[in-house]
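For this view, one protein chain was removed and the others were kept in their places.
What follows is chain A.
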Amino acid sequence: MDYQWDFSAVVTYWPVLLVGLKNTIILAAVCLVLGLFFGLFVGAARYSSNRLVNWPATAFVEVFRNTPVLVQIMWFYFAFPIISPIEVNAFTAATLGLTLNTVAFSSEIYRAGIQSISKGQWEAAKALGMTYTEQMRRIILPQAIRRMVPAFTNRAVELVKMTSLASVIAYGELMHQAKTISIIAFNPIEMYTSVAIIFFVLIAPLSLLVQRLEMKKRKSS
């Protein structure tokens, strides 16, 4: 191994990488917020006893759980614009792909979380005279969300990693910026090593948090 490591380009092009980091964080944050928000509704729809409501929701979840995210992102970038009235740039396509994927997964987390609360909790709340909304808000969700937090944090970790897929449609996130620099500076080895380190520094605290939460959950149950 007599390869001479040379990280000077990383320093030179640091501002370019920083833009990439910023875009990675923006993409992940937007998709996480939108995904968790709409996931609640899809999860509720899957929980519904009305077939007209739960079948489309189930179909949606199955489609997005059972196709690769990379394919979804490519599809939204290349195929979706043909049928869509709105302009689809790289950010929109990546956001659509990653958000809908997050919606599908988080709806399952919501559904499983709510279903994990025993029937007795609903009954006790109901017997006190609470309406359905009050039962949900005061008794069921506070308990269910506690159980969901580790799963959601895990999802956030996955999401940050998946943003790198947006590089294939030239969205200027970390991976794409690194690729660009490596072509200019002929140093893919150092660039991708740096990207790996940056992702690690970004994600490791989240993973640590998941482990902590799961340990806490195990203790409390």
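Assume a residue touches a chain if its C-beta (ideal position, glycine included) is under 8 Å from a C-beta of that chain, and two chains touch if they have at least 3 such contacts; residues count from 1.
Throughout what follows, contacts and distances are computed from a predicted model.
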| item | value |
| --- | --- |
| Listed names "Cell division protein FtsX (FtsX)", "SDR family NAD(P)-dependent oxidoreductase", "ABC transporter domain-containing protein" or "Cysteine desulfurase", with the criterion being the UniProt name of the chain not displayed | "ABC transporter domain-containing protein" |
| From A:Lys22, A:Lys126 or A:Lys179, residue that would touch the chain that is not displayed | A:Lys126 |
| Residues of chain A in contact with the chain not shown | 118, 120-121, 123-132, 134, 138-139, 142-143, 146 |
